[in-house]
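Have a look at the structure below before the remarks.
Only one protein chain is missing from this complex, and each of the others stays in its spot.
Letters A and B mark the chains as written, and numbering starts fresh at 1 in each.
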C-alpha cells in the first residue's frame, strides 16, 4: 500500500497546495531586503501579508482582469509595480517626496504612514469616492467646528471644581488622540527624529510622529491626504473579507451614539449572519446575493458591488457611502437630509451656528441634499432590499423609518424646548458651553444617545429591543420626564406636588 | 496521471455531491412558475429556500420517517402535497379562502402572510403546543391589558410638555408596530389593494396590509391565527439550526428587561457555545447530548427533543415553552408562578388590577400554577441539567435561583413601598398613569430592568457580572437609594442632612 499512499499524498498536495506555493508571486528586491529582517522581527504582520492578495497577485495580473471582478480600478498601474507582488517596499516606498515622514532606512527611502493617496495608485476609483465620503473629513468636521469643540471640551477637558460647578480646561493632545480622534482620525505631524539601537542593524534613525499610531477614518496624513484605508482594510491582510464583516464597522459604531453594530447583531439580518455567516463566501467580487451570502452585512447595503445570480448588478460599489443614504440618522442635533458635501465645517443654520439643523428642528436646507436627491438615494438603497423582500415589505419598512425620523426629531424638539426654558431662566448657562452642566448632559443624552439608537434600530433592524428598552424609547421618555422634573422642582423647590 | 486525476474528481463528486444533486426533489408546476420570475427577482430568498429541507424533501418522504427523527408531526399530510417539495406555491397558496390577503397573481391565488395555521398542515403538534405558549398570545396580552397600555403609552406616546410635566398622546400605529409589537407581533389587517407596475409582468394588483412586515411571536394573522413560525424558523431556510442557535432568541431577548442572551453569552454554557459551537451539529433530530453538542443553547433547555447517547429521551420537544418553567422570572411587577394559560388578559390581582401579583408582592394565585405543577416543571427542566451535572450541583444551582426570586421580589417590595409613599403624599400621581413621571420611571427600572436581570443571570448563568454590576444588584441598590433620596429631599428640601 505504500506507493498508493504516496500517490495520494501527491494528489492531495496538488489539490490543496500549501500557501507557500501559491505565494510564489515574484517579490521585488527591495521587499526581499525588508523581509530579510522583518520576517523575524514582525512575524505577525508578515504572516498576514503573505496570506494577502497583495502578496499573491501582481498589479499587472490584477489590472488585466476585466469586468466586474476587477479589483484594480485605476486604468493602468505604473510599470515599476506591474510584475512583483505588492510588498513592504511597494507601499512604504511610494511617493517618498510627498511624505514628510520619509527617511533613509538601510539604503531605502521609506515612510511609516501609508496613505489613501498611495493606495490610489492602483485603487483610484475607491480613493476618489472615499474623498467624497463624510468619513474622510471626520477630522476637520469635528476639530474645526466651534460648537462641536465645546462638546468635545465638555467630555475630554480636564475637570476642576470651581464655584459649585465643574469647569473644563483644554484637553491634552494625547487624550484627544485616544478619545474622539481614535475614530475620527488624528492629525499627524512630524516632530523630529530619534536614534534607536536595533537588534539587527545597530543604531538607526527614525521619525517621531505626533498623533501616531492611528487608523481613524479621517486621519490627516503626512502627505496632506485624508483618511486611512486600513481603518477597514486592516493591515496587513487588507482583506475584502475583513471589511465586509460587521466586526470592522463595530470598531467605531458600537457606542450609544451610533449603535449600528449592536442593533445589527440583534436584527434578523444579524441573527442570520451570526448563525450561518461561517458558511458564506466573503471574498468574491462581485458579491452574489444568494450564492455568496443570504443576509446583508453592513458592507452589503452600504459599500459592496452586489449582483444577483444572473450576474446583473444590483448595487454599484461605492466608497462614498452617503450615495445610498437619504437621511443622516445621526442627530446634530436632529436627524436631517445628508449634507451636500463631505466637508461640513462651512454649514451654518439659521441661527448662525455650525449645525445642519436649527435648535427648533428646521433643516439648514441650503447645505443639505434636496428631496429629489433623497428619493434617488432611497431608491439606490432599496435596490438591495428588493432582492429578498417584495415591494410591499420594503415600503412598509421604509415608511416606519421615515415615521421614526420624524417622531424622534419631535422628541428632540420637546427636550430642546425644555432646555431653552432652563437656559432662559438662568438655571443653566447655554452661552459659554451648552453641553457641560448636569442638566445639559441629560438633554444631550436624548438626542445623542436615545434618538440615535431608536433611529438605528429602525433603519437596521426594523425595531426590536433597541427601539424600546435598550437605550430606546423607554430611556427617551425617562430623560424627558427627568428634564421636566428638574425644571419644575428647581423653579419651585418647596412647592413640589404636580399640578394636574 | 491524467486518468487517475479524473477518477479522483469523480470520486470526490460522489463523496461530496454538489447541493443541486440532492435538491432534485420534484418541484410542483405552480412553484416552478413562481420560480420562473422570483428566482431572479428575489435571489436571496430563493437561494435560502433551495438550501432548505423544504426544498429537498417531500412531505410524503418526511411523513414516512418513523421514530424520534420524524419532523412532520401531523399523522398524515394531504395527498396534494405529498410528492413535491414544499415550495412557494405550497405555502403561499394553502388555505386561500381563509386568508384575507389572498389575491390573484398571474393565474394563482396566493397570500402574502403564511401563518401557523398553514404550517400546521404538516407540523400540527408544534402548532398546537405553540398555541398554548404565552408567546402566541403576546399581542393581546399587551394590547388588551389596560394597565400595560399605560406603560406602553408612557414609552411610545407622543410627548408634550404641559404644566411642568411631560404628557403623552396616544402613539401612532406605525410607532407601535416598530416598537413593542415588533417582538409581540402586530395585528395585521387588509387595507385595500394597489396596482404596481412590475418589471416582468407589467401592472399587477397587490394587497395593502396594515402592520406588515412583521414576524413577531404573537402576530395576529389575516386568517385569524396567532403567531409567526418565522420568528424563530427564519424565512426561507426554515432551518432548525437557526432556531437552535441563541442568536435567534437574541432578536427579542437582549434588552435590560429580558437580557437572556447577554446573560447566556457570558455564562459558562455560553462561553462553551462561543468557543466550540462551530464544531457542533445543529440539525440532527433528535439532538444528542455529548455527540451533537456539549453545552446547551436556549433551545436545548426550553424547546428541543434531547436524547442521551443511548437514545433515551431526556427532554421531550415542546413549543409550549412554559412546560419546563415553574417561575415567570419576568416581573409583573414581581416574579411569580407561571400563569395557568397563555391568555393573561383575564388575570386580576386582589386589587382588581390586570396583574399576576399584587403591588405588595402577593400572587394572584387563582390564575397561576400551583406548587405541585411548579415542582413538576422544575423536574422537567432539571432532567436536562442532570446530563452534565450531578444532583448536588443541580440542587445547589436551583436553590440559588429560588433564593434570588425571593430576594429580588423583596427588593421590588421595598421600591414599591417607597413609591406608594410618594404617591400617597401627592408628590407623584399614580392614578392617571403610574409609569410616566420621572420618579415612577426610577421605580419601574427596579423591577423591569434590575430585578429581571438579576433573575436571568441566576437562572441562565448562576451569577456573574449581570448579577452584580451590569444592570444587576449594584444598579438595584443605587435605584433604591435614589428613590429614598428623592422622597426624603422632596418632602423637606431645606432640611437635608440625613438623620442617622
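As a convention for this text, contacts are C-beta pairs under 8 Å (C-beta built on N, C-alpha and C of every residue); 3 or more make two chains touch, one makes a residue touch a chain.
For clarity, every value in this text was computed on a predicted model and none was experimentally measured.
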Touch with the omitted chain, as defined above, among A:27, A:46 or A:488: A:46
For chain B, residues in touch with the removed chain: 7, 11, 265-268, 270-272, 274-276, 278, 288-291, 294-295, 308-310, 312, 386-393, 396-397, 399-400, 403-404, 407, 410-411, 414, 417-418, 458, 462-470, 472-474, 477-478, 480-482, 484-485, 487-489, 493-494, 496-500
On chain A, residues whose C-beta touches the chain left out of the figure: 4-5, 8, 39-48, 51, 112, 154-161, 163-166, 168, 172, 174-175, 177-180, 182-183, 196, 206-209, 212-213, 215, 234, 237, 239, 241-242, 245, 247-248, 250-257, 278, 425-429, 432, 436-441, 445, 448-449, 490, 493
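Keep in mind that, in the parts below, only the chains that are shown with their structure count from here on.
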Inter-copy rotation, chain A to chain B, in degrees (Cα atoms; steps of 5): 120
CA centroid of chain A to CA centroid of chain B, Å: 33
